[in-house]
Every structure is written in C-alpha cells, then in structure tokens.
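Below is one structure, written out as structure tokens; comments come after it.
All protein chains but one are shown in place.
Moving on, here comes chain A:
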Amino acid sequence: MSLSNTATITWFFACKVEDVPANGGVCVKYRDEQIALFHFSRRGEWYATQNLCPHRRQMALSRGMIGTQGGEPKVACPFHKKSFSLADGRCLSDDTECSLTTYPVKVEEDRVYIGIVNGSGHAAVMA
C-alpha cells in the first residue's frame, strides 16, 4: 500500500527550527492529532511520527530519546524503552509490536512543515 503518484501531500506549519531541541523531539498539535517531531541535528535530519506509543498507548514518543541502531535512526519510548525506526516506523525491539505512522517533514528558511498525505493524518493501516 505504498504512496501512489496521485497521492497529494498537504503541508502544515509546525514550528520554527529553534523551537525543537537539538537531537530531540517536540509534540505538534495537528487538528485533534498529536505528532512527534524530531530534529536529528547530528545527522542533519528531520523526522515525524505519531506521538502515541502503541505499546501502552501513551502520548510520549516526542519525549523519547533518539539515536541509532546499526546506523538506523530510531526513537526509544520513555515508558518502557521500546524502540521504533524513525525512517519507516517499525518496532525494532519487538517483532510483534505495531508500527508507527510516519510523516514527511520539510524545512524552508527556519520554518518546519509536516506533510499529511491525502488530507488524512492516518496512513492506510488496520484499526
């Protein structure tokens, strides 16, 4: 179920670059949703995922610690240290754990934008 060429991305303004701590995350409000935005400044990269950790359904990933595992960027939930890939959202510490929804991020000037595909905050995943 990959993005087709016809998918449209709506970009919304999240915050300024300086609002996000270096190598850390913040939580961004988008309508009724919460999105975790990470500035992996050491790598010069930005990532966004759902803020909800699927393990115990806690709104906490934006407060998690980011890092790498075998070169793959990831975030560890502050509650039980479950790690998720920032690149594709899959759980790195437990094969049976759900994946995270990820969002594209772009930075223009010093403004950070998060992309919502087809106007919906959710990727095509099962309930």
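Here, a contact is a pair of C-beta atoms (placed from the backbone, for glycine too) under 8 Å apart; a residue touches a chain by one contact, two chains touch by 3 or more; residues count from 1.
Basically, contacts and distances are computed from a predicted model.
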{"item": "Omitted chain, identified by the protein name its UniProt record gives, among \"Tripartite tricarboxylate transporter permease\", \"3'-5' exonuclease\", \"Nitrite reductase (NADH) large subunit\" or \"Cytochrome P450\"", "value": "\"Nitrite reductase (NADH) large subunit\""}
{"item": "Interface with the undisplayed chain - residues on chain A", "value": "1, 13-15, 19-24, 26-29, 34, 37, 40, 42-43, 54, 56-60, 63-71, 73-74, 76, 78-79, 81, 83, 90, 95-99, 125-127"}
